[in-house]
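The other protein chains are all here in position, but one chain of the complex has been omitted.
Up next, chain A:
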Amino acid sequence: MASLKHTSEKALQMLRSLPRLSLANIRDNPHSRIKTKRGRGQHRGDFHGNGQKRWTVLRLGYDCSNSPFYLRFKYEPYYQGHHLRRQYPPITLKTLQMLIDSNRLDTSRPIDVASLCTTGLFQIFPDEKQFGFQLIDEGAECFKAKINIEVQHASELVIAAIEKNGGVIRTAYYDQKALHALRDPKKFFERGLPIPRRMIPPQDAVEYYSNPKNRGYLADPEAISHERLVLAQKYGYKLPKIEDDPQYNMLIETKDPRQIFYGLEPGIVVNLKDKCIIKPKVDV
């Protein structure tokens, strides 16, 4: 740890070794020298869109017109709040079936953002306001897998297609920090950080995630089972009984609303090298 020195100390040391100030080692004042050569091109030789006047470099956003560029185009109200809206990159049911058929997804375990990301085919960028995946109904007619899946947004037909095969679908909200951990669990665990607590959804997302029709994770489980029946009647299929399924335990596996990884509580540290988890004594 020899390099841990204070900057002022370093500067003093440097000064000691430097020569004394003299005419030989001082510099002119800035802009004191008159240029003998005319600049070419971008060095103030061009017109820069400023009519026929050389020797100018216009400010950013100006091009010698009366209205500067940044004021020229009017306000676009249909983009209001666009930068704050949550995005959900789509995955079709067809793609999901393909992932399952090509053994990229393990249907014997619940599927969530982490398992979708670790297929290596999808990426999530939480800092670009992407809040997880949405399932699209394309390929709903050829979807045949029985899965327990958790996505962030799903349409009615998607829910019907999954439940028809005896599967379970849930929509859940993840905040950006949680999603960042979930998008690459290995990388997250290698940072040696305790698993964060998942935040509750914002006000405008509460309605969606507490609605049993959307199979929201905040909805009443009884209401959800009722809605399952309603949807089966609407689309005209016989709802398979999950209770009689040999994979019952897998199908009912859920996360706590504050949990990010299956089976891992918030606040613990996971070490992949030692294959161990470390729990704090204090409850988080």
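For the reader, a short list of remarks on this structure follows.
Please note the rule applied: a residue touches a chain if its C-beta (ideal position, glycine included) is under 8 Å from a C-beta of that chain, and two chains touch if they have at least 3 such contacts; residues count from 1.
Going forward, contacts and distances are computed from a predicted model.
When the listed names "Mitochondrial distribution and morphology protein 34", "Large ribosomal subunit protein mL64", "DNA repair protein RAD51 homolog 3" or "Cyclin-dependent kinase E-1" are checked against UniProt, the chain not shown comes out as "Large ribosomal subunit protein mL64". Contact with the undisplayed chain is limited, among A:M98, A:M199 or A:A223, to A:M199.
Interface note: of A:Y88, A:F143 or A:F189, the residue touching the hidden chain in the full complex is A:F189.
Contact with the chain that does not appear here is found for just one residue of A:D28, A:E76, A:E222 or A:D274, A:D274.
Counting over the whole complex, chain A has residues 1, 3-4, 189-194, 199-201, 203, 206-207, 210, 218, 257, 267, 269, 271-274, 276, 278, 280, 282, 284 touching the chain that is not drawn.
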